[in-house]
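The other protein chains are all here in position, but one chain of the complex has been omitted.
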Amino acid sequence: MNVTTKYDRPNSYIGSSVPRPNAARLLQGRGRYVDDKILPRMLHAAFLRSPHAHARITRIDTEAARALPGVVAVYDGAEIARHVTPWQGVLTHLAGMRSPDQPALAIDVARWQGEPVVMVVAQSRAIAEDALALIEVEYDPLPAVTDMEAALTEDAPRIHPEIDSNLCWQRDIDAGDVEAAFDDPANTVVERRFTFGRHTGVTLEPRVCIGDYDPSEDRLTMHYSGQAPHMMQSVLSRHLGVPEARVRVIAEDVGGSFGIKIHTYGDEIATMAAAKLLKRPVKFAADRLESFMTDIHARDHRVTARAAIDAEGRLQAVEIDDITGIGPYSVYPRSSGIEGNQVINLIGAPYELPAYRARLRVAFQNKVPMCQYRAVGHPIAMAVMEGIMDDLAAASGRDPVELRRINLRADDSYPSASPQGMKFADLSHQACLDKLLDMMDYERLKADQDRLRAQGVYRGIGFVNMVEVTNPSPMFYGVGGAPIAAQDGATARLDASGAVHVANSITEQGQGSESILAQITADVMGVDLADVHVTTGDTATVPYGGGTWASRGAGIGGEAMLRAATALKDQVLEVAAAILQGRPEALDIRAGNIVDRDSGQIRMGLADLGRTVYYRGNELPDGVAPELIATRHFKVSDYPFVFTNGIMASHVEVDAETGIVTLLDHWVVEDVGTILNEKLVDEQIRGGVVQGIGGALYEECVYSEDGQLQNATMADYLVPMAGEMPDIRIAHVSTPTRTSELGAKGAGEAGTAGAPGAVMNAVNDALRPLGARLSQMPMTPERVLKSLRQGG
Amino acid sequence: MKTNAFAYQRPDTAEEAVRLAAEGGDGARFIAGGQSLLAALNFRLDEPEALIDISRIATLRGIERRENRLLIGALTRHAEVAASPEVARDLPLIARAMREVAHPAIRNRGTFGGSLALADPAAEMPACALALDAVMHVLSPEGRRQVPAAEFFCGMYETALEPGELLTGVEIPLPEPGARHGFSELARRHGDYAMAGLAMMLGPRSGGVPSWARVAFFGLSDCPARSAAAEAAILSGARPEDCAAKACEEIEVFGDLNADEATKRHYAEVMLRRELTRLANDEERTA
Partner (left out) sequence: MSATLPITLTVNGESVSADVAPRVPLVDFLRETLGLTGTHLGCAHGVCGACTVRVDGAAVRGCLMLAVQADGATVETVEGVSDSGEIADLQDAFHRHNALQCGFCTAGMLMTAAELLDAGGPPPERAEIREHISGNYCRCTGYQSIVDAVEEVAQARAADKGGQA
């Protein structure tokens, strides 16, 4: 598809699917991931972790471990706590949320299986692990609170004695006359209970960090595999007592993150503390077992949903009760409340909905902490609402597409707002639906489905309409007191050779952040893409800003880049005009040369200009500063978020005898506003869809009743692999956001947001003639079989 | 996930290997392809004192035809078995099953004998060995002995191998012309260990029924298991669905994370019915 934007012109880069310049390194094995770094005198950390979900620690004996040759230090929770202050994962704007102080390593009580208890620092990771085997810890097991609903009962054991229950946070929404809608006998009402399993991010590169402390200057450097260097800088400063300006966080190549590596982990903070105490570099690289037992988990919801439509099929009310289990602490500094908050904020968002009531309860439990992972809350909101839409369609005898069409927000209805108070603008549900139906040939698929059913082949089609949070404003985190910037900064400068160097506070984890920054800059500056050099991820060298998360890199960091590059161009043209004795407005930059705007005639090269300014400043007229550098920052104003939208459909076949689901097709139409690089957008969506499919069909952290994780290996925790995944077809509708000049909305989470619901609806569409329905993810073969036995 | 420290020895002959194992006692382990062993060691599920690397003992590697038998050396890589024209021609059950064994890089290093000696209850090759009536060749300092597959698999990761005994090769009688094989595996993803699997050989038909039948299931129990009841039903000429109903009659089925006991029983029946039906349809088509 050819994407045309207002920037489109010969040799433009915005909207062009150029290959990522920084991918060439990675293809030749020349990446620079944290674990690739070997610093002089570097030591290695390993952690003894609680084998119990909940236990009092009664004795720790580390004598034998300390005596092992090669062991340099052993720290328990109390020792680390002398050097690290505890943290609390609460946001003040999530009113009433509470979570007690969390120490880096457990002190006195361990509250999940996998919580770090003792840290060993040794000359190698292998020796550190040898030492772990020599540590004796005595535990007095306490009752484990694992089920999220049981956790909130009166007589449930308390996970934190200082809090009067295991409730972390509750939020209620009540807008419009919900009761009247459900009481009206003319309305069709459906109700359904959904269960969404816990899963986790399984970044291929596990969490890894190196702390490097120089006592002579009181400087701490963290080599960081993560998404938000400036946030981490602030966290380290706050809790390790090093002045913020003397903390440097460097994120070079990151082997996947997806929200996993943006949180505060006790083992990482302890590693920084050890580096400070030992005055030597210390590396901690989580192994895969540690990843499963300590990386944040995600989802874990039980949702009861009720909805009513009138005789014409128009939605009258939706009522939601969502309970989610977050482990023993709300995670710092983003909190574990955002996931559930987004569930209840986003349900029903694609539709005109007059009345809405919701209750969210966030419960503590003795499991791995749960927090924001790609598409935070969205997959739950979409799967619940779209599942209910299918139920309403079936109950009222309508085609699922017809019912959706009746209720979708109209493309000419913006700005508008939902009963939850979400402000929408620049959405395109109707255009997306039309495009999707065309792309998938819906009528033919339905005909095939009917024909095959007669032969005992059960295929299903499932839809999901999506509204997604992207480009968040300070109303997301900063307003609640978290050290998390909603703005991003960009610097652009011209060097003496005429090349352009840019630095930006957004980060790269493979999305293509650096590529789109180069594209925007080259486009604005009129230079070849190869002449733009990008720096990200280093708090010492990039402007202050939030990083890459919440689908914000292109929309916020990209806009800052656009403005910085524009300012640099203005400077260049001003200087050029002074040298050439003309007017800046009459000049332009094309293909790396200053040209006459009208005729295109080359006046001087950027290299000439650079050398003149930097080497022969004496040739510049008086009053012209030798300044070819500009920094601009950008935040979203007027809207708390730049919502965007899309639609998906999934096509599956279910083997009714084995319960095995085969994915046949998957289609996506997404509106990301201005498309900077369609190839990158599409690959973000595809990867996201497959992560969503993971949650829908495969991935689940299976716990025993006493809080033991049963499948903490990659042989037992199933991630999507190539063999089972379908080809995914993608098309676009482009409605630029009014909140920026660039017009870009986010794209990173769309796939993950919608895919689970689409697949669930498709499976249920396949099962419908068999009288079965499934409302639990992942939809394992066994669960499909059970739904067939129970008849839904 | 680093292993404990251990000693490493690399004998040149099988005899030296078993001698070293005898010296090493309880703390010694043979390592062949290492594709399961090293994973277990990385988790420190096992902490041996010494590894005896047998992977370069040339006499234990290769595929050889001996009259009406195929001898597969214990160290023959899965990939070599999969690529063998003899195996494809004479033991199509193994060729078929090999496609489901893990992934290419594992098959490049994992060994045929290693898979049998490990006796993972959900692995393909042990069940194939049962269905093919294979004979295990075993070496110890005391000498050589042979163990039929039917007596080899004793339990979860347990075989008839005594401590220090080495599986040197597997002798598989070639099925007579007209024999047919059936294979089915239900796994959640390609290459995973099975939720349930079936490896089956049926003798040439005589009087409308197979002359013999060996039906082996994997992934159901603590070790691969023949189903005598299903075999008897097949030999009696029962319909596929009636044979299938007998699938787990004498098999003790254990559930796991992916499928509980009832689901596994159901899977065994579905697989057996489908494979018998397929074979019957093939028969009809060729008739």
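All chains are identified by letter, namely A and B, in their written order; residue positions are counted from 1 within each chain.
Rule of thumb we're sticking to: a residue touches a chain if its C-beta (ideal position, glycine included) is under 8 Å from a C-beta of that chain, and two chains touch if they have at least 3 such contacts.
Small disclaimer: the values here were computed from a predicted structure and weren't measured.
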| item | value |
| --- | --- |
| Touching partners, among the displayed chains, of the absent chain | A, B |
| From A:16, A:428 or A:691, residue that would touch the chain that is not displayed | A:691 |
| Contact partner of the left-out chain, one of B:106, B:174 or B:238 | B:106 |
| Residue among A:188, A:203 or A:539 touching the omitted chain | A:203 |
| Chain B residues touching the omitted chain (full complex) | 1-8, 10, 31, 34-35, 38-39, 42-43, 51, 53, 55, 79, 102-106, 108-109, 189-191 |
| Touching residues on chain A - with respect to the absent chain | 19-20, 23-31, 33, 35-36, 38, 69, 126, 201-206, 253-258, 287-288, 509-512, 679-680, 683, 686-691, 713-715, 719, 721-723, 725, 727-728, 751 |
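Throughout what follows, only the chains that are shown with their structure count from here on.
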| item | value |
| --- | --- |
| Whole-Å separation of chain centres (CA-atom averages), chain A against chain B | 44 |
| Chain B-facing residues of chain A, complex | 125-126, 129-130, 133, 287-289, 657-658, 660, 698, 702, 710-711, 713, 715-716, 718, 721, 723-724, 780-782, 785 |
| Chain A contact footprint on chain B (complex, rising order) | 1-5, 43-44, 186, 188-193, 195, 257-260, 263, 266-267, 270 |
